[in-house]
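Got a structure for you, questions after.
Left out: one protein chain. Kept in place: all the others.
Labels for the chains are A and B, by order of writing; each one numbers its residues from 1.
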Amino acid sequence: MVPYLCCIILFLIGIYAILTKRNLIKIAIGFCLLEYAVNLFFALIGYKKDALAPIYTNVSQSKNFVDPIPQALVLTAIVIGLGTTALLLSVAVRIYEKYKTLDIKEIKRLKE
Amino acid sequence: MIELYILLIASIGAGIVAVEIKDLLASAISLGIVGFSVAIIFILVQAPDLAIVQIVVEVLTVIIFVAVILKTTHIDTTLENKMEVRDYLTKGVFVIFGIFFLIFSISALKELPEFGKPIMKIASHYLAKGFEEIKAANQVAAVILDFRGYDTLGEATVLFTSVIGVLTILRKIGKKK
Partner (left out) sequence: MRGMTIIVKTITKLLVGLIFLYGIYIITHGHLTPGGGFAGGVIISASFILLILAFGSEEIKERIGYIYSSIFESIGGLLFVFIALFGLLLGSYFFYNFLPKGKVFMLFSSGIIPLCNVAIGIKVGAGLFAIFLAIAATRFIMKE
């Protein structure tokens, strides 16, 4: 249960960055941390003690494997995370081009 | 499994540094520490597929962050400002949320099977069928492309959407003039 709790703490650090930081790049870093925490949690759920990676190397092998389903779910999510992070950062680049600051409070003031 | 705990604590520490440090370049590099620790943990929990993807994706993430920071600014000026009432309010909301989240997650984690002993009801079926009927040696590939192909199709659509979004936002203005 301790490894799961470490994932929860990493998740909370990401939530903290999103809620309280005012710099747009810090907010993007918070989203990245959330993503890593969830991926790590899934991979840890599938772990089985003294088991092998779910890949057959010969026919007469023992079938003591770790759970392949969480791994399959996370494999696609990692690549998607890179795409969504790039989308967030491109929005940040355009905002900086227009307002010349990354501070969200300043942007709100300039908009009025 | 002492390495697992060391890496988890290192990733938590690097995460705190990434959120709190003033220089944004150092922040991106700390994010890289978290990502590579996660990649090594994937190797320790017997997931080589995930480790390969995570290492390359982490390199690309840090490169994209550095490219964006070089284009904008690399000092977090928001840390110099004085704390206002609203900042204390958001921090207070976070503390309340965090306490509730921890309490509920601990009571939910007690219901999960113990660490290192998954139930594997569906997985045992997949592991048997994937080798005998589909004849794939890598069971993760059998799951993502045969048993759960719909999932992969959906994720491919999300990736397509994000690529279109980035290209639309960063398109050059006034090219046709």
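Some notes on this structure:
FYI, a residue touches a chain if its C-beta (ideal position, glycine included) is under 8 Å from a C-beta of that chain, and two chains touch if they have at least 3 such contacts.
Quick caveat, the model's predicted, so the values are computed rather than measured.
Between the chain not shown and the residues B:1, B:67, B:95 or B:128, the one that touches is B:67.
Residue-wise, the contact with the chain that is not shown comes from B:160, picked out of B:5, B:100 or B:160.
Touching the missing chain, out of A:20, A:39, A:76 or A:101, is residue A:76. In the full complex, chain A contacts the hidden chain through residues 53, 55-56, 59, 75-76, 78-79, 82-83, 86, 89-90, 93, 97, 100. Where chain B meets the chain that is not shown, the touching residues are 48-49, 51-53, 56-57, 59-60, 63-64, 67-68, 71, 131, 133-138, 140-142, 144-146, 149-150, 152-153, 156, 159-160, 162-163, 166-167, 170-171, 173.
Quick note on the criterion: only the chains that are shown with their structure count from here on.
Between chain A and chain B, the centres computed from C-alpha atoms are 2 Å apart.
Put simply, chain B touches chain A in their complex at residues 4-5, 8-9, 11-12, 15-16, 18-19, 24, 27-28, 31, 34-35, 38, 41-42, 45-50, 53-54, 57, 60-61, 64-65, 68-69, 71-73, 76-78, 87, 90-91, 93-94, 97-98, 101-102, 105-106, 109-110, 112, 114-118, 120, 122-123, 126-128, 131, 137-140, 142-144, 148, 151-152, 155, 158-159, 162-163, 165-166, 169-170. On the chain A side of its complex with chain B, the touching residues are 1-10, 12-17, 19-23, 25-26, 28-30, 32-33, 36, 39-40, 43-49, 51-57, 63, 65-69, 71-87, 89-94, 96, 101-103, 105.
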